[in-house]
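Apart from one protein chain that is not included, each protein chain of the complex appears where it belongs.
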Amino acid sequence: MNAPANTNSLLERAPVMIRDWIIGFFPESLRWPVGALLAIAAMLAVFGLVFAFLTLAERKLLGRAQNRPGPNRSGLPFFRGTKLFGLTQPFADAVKMLTKEDIVPRAADHLLHFLAPVLVVAFALMTFAVIPYGRQLVAVDIDAGVLYFFAAGAATELAIFMAGWASHNKYSLIGAMRALAQLISYELPLLLSVVPVVMLAGTLSPTKIVEAQANVPGGLIPHWHVFTPWGAVGFAIFMVAALAEANRSPFDLPEGESELVAGHLTEYSGFKYALFFMAEYFGMIGLTGMGATLFLGGWQAPCAFLEFIPSYLWFGVKMLSLILFMMWIRATLLRLRIDQLTRLAWKFLVPLALINLGTAAFWSRTDSWSGPLQFVRWAIALALIVVPFVVIGRRLTAGLAPRTYRYAT
Amino acid sequence: MNTLQLCLLISSALFCIGLAGALSRTNTILVLLGIELMLNAANLNFIAFWRFNPAPLPATGVIFVIFAIAVAAAEAAVGLALVIAIYRHQQNIRLQDATRLKG
Partner (left out) sequence: MTAALILIALLILGSTAVAMSLRNLIHSALLLVLSWMGIAAFYLWAGAEFVAFAQVLVYAGAVSMIVLFAVLLTRRSRADLSIAPASLRRAVAGVLAGGATAGVLTLAVLRTNLQIAPSAAPTVTVQQLGLELIGPQVASVLVVGVILTVALLGAVVLAASDRNDGKEDAP
């Protein structure tokens, strides 16, 4: 598949080599648990840091989008005057969160109020287990990995419900009900957008899905799923549904700070609040990581001659650009209303995802077409997608006059 | 007692808890959940028999459970829609009060 010189470069093998070196100190019987613990520790360290700096990146990015500098004041202790562009802000935030008072409402359901933030982080972390971060970097390589990922992801919404219900607060409860409605609506397009990938790759294992998108030797065009008609549509639907799954703007209705104070987070303070925040970012990391794996070739380099760069760096670049894209959307779009949200899911995304399934079936049946027939194949596949898109879109927006802005020009 | 019998005992205990719950509770949602538990107990049996079959068939038990889960999901959706419809008519979901069809 690839030239062995590329795949076996020192940087490529470095994580595995370090792991094997550490495991080597332990007796044979302890090697498996130590290896697993090492994987967990490495993931916690890496994604903990990624989370810390993502919060900073988001604040900076939102700041720039709103024409203000964002956090830039925090420097180093004992070195007054060094500002470092506010790069130490996450650590200052962590100290602040840890030292804040933990308030539990008297009428709250104390057990559930405590369990909710723990569970939400636990489920978000569980999704990390099956994502292939690099050529040999996957914590648990199971046959039904994609299914596992979505099963663990669906359970996070349950924890959000627990948080909202246990707080004994009307705002929290409304937030929790919105979270449930949102999850029920968006689980369907999310899964349906993944089905074509599973269908064409013929497997539910993330590592094999990545291998199915490998470069042809010497090829210049990436052989990723997103560069096929069904893949592009699937990726778009996946990203929209992922925004809703991760409770990100414009779908952050459960939080909805302009109408619900902070939704399910209203009665949380201190480190419990930070845990919810962490879970949101972990969910985002997991979903974008799975999106990159399914549609953007995972750890594969875009073309064969770029394979000298280690695979995990490629994965990181793809995942981070997807996350930055989500932040960009947050800075751009307004929050939807709950009826608009469910309408978008049920009347637009679900039919489109079903039609996309048909397109993928057509694509896999015409795999042998070559030469000029390739153009016919692309034309038919594109028509199969664009026509329903236009028709459904027209139907949904029919009767709505063009928006007029009274106070803006 | 071998492992298969242990599995079957677990599933029968689960079935009976579901049955007792469905018979003794008055809340319609809990009755539905009891029925759901009985279905789950049946699924446990399928997997147990598949796992310990002396003449193993590759996927039969698993396939059966997949279908059972699908049907159980449909049952839950329709059942809870019924609960909401009942609530709209009589303003509560006590099972004893839903006697309007009684002759």
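A and B label the chains in the order they appear, each numbered from 1.
As a convention for this text, a residue touches a chain if its C-beta (ideal position, glycine included) is under 8 Å from a C-beta of that chain, and two chains touch if they have at least 3 such contacts.
Small disclaimer: the values here were computed from a predicted structure and weren't measured.
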| item | value |
| --- | --- |
| Sole contact to the chain not displayed, among A:F47, A:Y148, A:F238 or A:Y312 | A:Y148 |
| Chain not shown, touching residues in chain B | 1-10, 12-27, 29-30, 32-34, 36-37, 40, 43-44, 47-48, 50-54, 56-59, 61-63, 65-67, 69-78, 80-85, 87-88, 91-93 |
| Chain A, residues in touch with the chain not shown (by the definition above) | 112, 142-144, 147-148, 150-152, 154-155, 157-158, 161-162, 165, 168, 173, 177, 180-181, 183-184, 187, 202-205, 337, 339-340, 343, 396, 399-400 |
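Keep in mind that, in the parts below, only the chains that are shown with their structure count from here on.
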| item | value |
| --- | --- |
| Whole-Å gap separating chain A and chain B, where each centre is the average of the chain's CA atoms | 34 |
